[in-house]
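A single structure is presented below for examination.
Only a portion of the chains appears, each positioned as in the full assembly.
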Amino acid sequence: MIAILRKNAAPEAVDHLIGWIEKKGLQTHVSHGENEIVIGLVGDTTKIDPFLLESMDIVERVQRVSEPFKKANRKFHPADSSIDCGFGVHIGAGEFQVIAGPCSVEGENLIRIARQVKEAGATMLRGGAYKPRTSPYAYQGMGPAGLDLLCEAREELKMPIVTEIMDPRDIDVFLEKKIDVMQIGARNAQNFPLLKEVGKTKTPVLLKRGMSGTIDELLMAAEYIMSEGNDNVILCERGIRTFETRTRNTFDLNAVPVLHYLSHLPVVADPSHATGYTRYVEPMALAATAAGADGLEIEVHDDPTHAWSDGAQALTPDQFCDLMRRIALIREAIAPEAAAE
Amino acid sequence: MIAILRKNAAPEAVDHLIGWIEKKGLQTHVSHGENEIVIGLVGDTTKIDPFLLESMDIVERVQRVSEPFKKANRKFHPADSSIDCGFGVHIGAGEFQVIAGPCSVEGENLIRIARQVKEAGATMLRGGAYKPRTSPYAYQGMGPAGLDLLCEAREELKMPIVTEIMDPRDIDVFLEKKIDVMQIGARNAQNFPLLKEVGKTKTPVLLKRGMSGTIDELLMAAEYIMSEGNDNVILCERGIRTFETRTRNTFDLNAVPVLHYLSHLPVVADPSHATGYTRYVEPMALAATAAGADGLEIEVHDDPTHAWSDGAQALTPDQFCDLMRRIALIREAIAPEAAAE
Amino acid sequence: MIAILRKNAAPEAVDHLIGWIEKKGLQTHVSHGENEIVIGLVGDTTKIDPFLLESMDIVERVQRVSEPFKKANRKFHPADSSIDCGFGVHIGAGEFQVIAGPCSVEGENLIRIARQVKEAGATMLRGGAYKPRTSPYAYQGMGPAGLDLLCEAREELKMPIVTEIMDPRDIDVFLEKKIDVMQIGARNAQNFPLLKEVGKTKTPVLLKRGMSGTIDELLMAAEYIMSEGNDNVILCERGIRTFETRTRNTFDLNAVPVLHYLSHLPVVADPSHATGYTRYVEPMALAATAAGADGLEIEVHDDPTHAWSDGAQALTPDQFCDLMRRIALIREAIAPEAAAE
């Protein structure tokens, strides 16, 4: 951390500040510039609130030097992490997985859709039993009965299931039903009690970026989970909120290589939510794959116009099957061997 | 709701769509434009997912006509609401209140600060016992002991207390201690289980806008609380996230008159979080007052450089006292009688 | 266009409004909803300012139905456009081109870099002779001498050159030197006098999206050029401004399929500016290709640490050569035949 002081700061005030910093167990390095004095703070700077430092009269600006995330940081864990999702499905460190299924678990059609996405090549099944909806008057999900349907599909198809948890009070039912991957949605990206609760388990967590979440905040949310002891975190880019209204969100695919650069955790992309329209899902799924994502999460429904939620962005099983074929071609194209030919 | 169809939509497809809409209990009005066909949907359009409609082949675009919020909507409740916060303090419908106190409850200094803000004219006391922090390594709040300190201050000073609830599992302790106003923070603006839980009580809720929350989403969050039976909702503008980095957030003061136009609920503004720097709190508190806010929430600390959180944006009691004097002058200046002179 | 009126609008006021609309030569369709009255406006709605309509007392909200762009609109020109850039290089309608070269024309190294990018497979040469810089104290470009160097490179290598025009007063020198493609930069995306000036020529224009430009505004800027008679417009997505600071811009790759859906014009993507860091250029160039871009614009410099501008995002010729190999593999992977196998 670096504190930039005003040029005209009184020497005693500077000494006082240095004393204050050193009392917190940090070392200081002072250098005098033309228009300002710079203090470098060395040591465990998590003890210092940068905004607080900046509030002091003689301080003009404070800048972080090292990232506030540790366990999620590639610097301290250079090798890619691979997360074991069960049924032999690993994600990250070269292994690519496609999570597919309906937005909401709606009933008997789940198993039908599940069979179709598995046949098309999906390796994990998604479906929401608890649904965060902007309107209290919209469909809120089947709840535990939805989890049961997911578990039945898992038993038949032998593939891990991914489903959203919204409330820390539901953790017991998720553990009891041995949900393979718990999803934290964009609206809960900074729901810290919920992050801590899933952090106390060993269940893999698919952690979505918040609507206005920075890349650093996504990594800090992962840090919340990891700091409680659960290292099985999968990051997910699902679009951010900007001024553009032609799509549901703005798909920040830059985040894929940036997250790979900053962190060792696997990165999944969700072109369904990131675009909001079926017609854009295919090109953006291919783009995310080419950008180096470790996996994709895609909404599939066998009758989108009757889906209970998000039908507008669902692929039909046929469209999904075609997409899987194209994804495989992109995966080949970006394989290191392919390029080296 | 209006669905705009492609010009070349086959008549049978149009008829099929009209049938589908009418089966949901809605009426339709069709008009043929030069380049498109427009269907107006009349009735309870909450039954229709606009994104789903838009996913249909013949539909080009769907637009909402009526707001999705009902109980919070001024259209159905033209008079301003006034919320009773206890101890004779009402907010809204012409009554203006200032909520002040430290960011975090830290210990014995709370009562000292409380006395000072009360003397300066604050009518409600704030202080966080549960703190949402971006880093899991930052101070997380005193918890129940913090609530006890707030209650002690309330008993002495006879003023309502406002404090944040982050976890639906804490609702019992908040009710048991008879917290006067429960605050929902920006990060929980779409934490629907939490919104529903506070909605089941009768305790007033100070509901902050999310970092990337639209004005409509803030009203939908209010709707979540109100739809469970709790009409005591106070809206709070606390800054949104934009590209500007010179301030902690961008203070969207336009939201004050817009919320008054759309809703009957009282609107409070928080210049401390919206700016992030002590030096900007005073001008922006005055601006919020002039914009017509029904109240302000302001962070005050008697030793900001030793505050456990957000010291950078806290006023000292002296600064707060001076600000209260200026706020009173602005309140007079915007009074209807003043202008009519 | 649709005007939604208040439910309690007086019948005479509604009649008056209808008269006002019809006097402008438009037809109206009125339908009465439960909570509002809706007027559909049919005809040439470019004559009506939607904000003005919305300002009227009885009007609650106005919504556009048809897009305000005409010549750029795929609806009125269903087939993809192909733009002839000279030297047999066409872009769009299935033809993919890579524009490469240094950010700024700096001198003799231009021809060296040009030879290298051509050998690696680039089909067009870029280089800035006039540079828009945030600081007046930064390097502002070589001006006409830079154009001459570009022309020399063109003569030797027989490939079209692309270079930015910032000032309508420079149009004569651009025409005199027969610049093949004039680039309009992000900062001039709504510089209407400049757009009109290039619109009066027949020279192809590479039109970049503004930093906070919506997709619709990009198409309206194209419309400015086309309405003056120049249909040779190439659209370019180069990243937009958001709250994310880990990259120079947020690369809105969704814009690629959205622009293809809305318009017949070719769409190029610029991963250099959209990321700002050499290390992210390759994955994002591949992503843009997979998303269906008709071309890429990429900065290449043979000595990035000594480049006069934007060295941080330049590829070396070796990196570029490797990238071209990977791009070719992605192009194959997304070819319709490939997927159909």
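List of remarks:
The letters A, B and C name the chains in turn, as written, and every chain counts its residues from 1.
Simple rule for what comes next: a contact is a pair of C-beta atoms (placed from the backbone, for glycine too) under 8 Å apart; a residue touches a chain by one contact, two chains touch by 3 or more.
Note that the coordinates shown come from a computational prediction; the quantities given were computed from them, not determined experimentally.
Because every chain is the same sequence, the assembly can be counted simply: 3 are drawn, and the full complex in the file has 4 copies.
Please note the rule applied: only the chains that are shown with their structure count from here on.
When every chain is represented by the mean of its C-alpha atoms, the one lying closest to the mean of all protein C-alpha atoms is A. When chain A is laid over chain B using CA atoms, the rotation angle comes to 180 degrees (nearest 5). Relative to chain C, the chain whose mean Cα position lies farthest away is B. Separating the centre of chain A from that of chain C, both taken as means of CA atoms, is a distance of 31 Å.
Distance from the chain A centre to the chain B centre is 27 Å, each centre being the mean of its Cα atoms. Once the centre of each chain is set as its mean CA position, chain B and chain C turn out to be 38 Å apart. Contacts with at least two other chains are made by residues 242-243, 245 of chain C.
The residues of chain A lying in touch with chain C in their complex are 212, 214-216, 240, 242-247, 250-258, 261-262, 274-275, 279-280, 283-284, 286-292, 322, 325-326, 329-330, 332-334, 338-339.
Taken together, the chain B residues at the contact with chain C in this complex read 2, 4, 29, 31-36, 38, 40, 42-43, 61, 63, 65-66, 75, 241-243, 245. Touching chain A in their complex are the following residues of chain B: 20, 46, 49, 51-56, 68, 132-138, 166-169, 187-188, 190-193, 196, 210-212, 217, 220, 223-224, 227-228, 241, 248, 276-278, 304-305, 307, 309-314.
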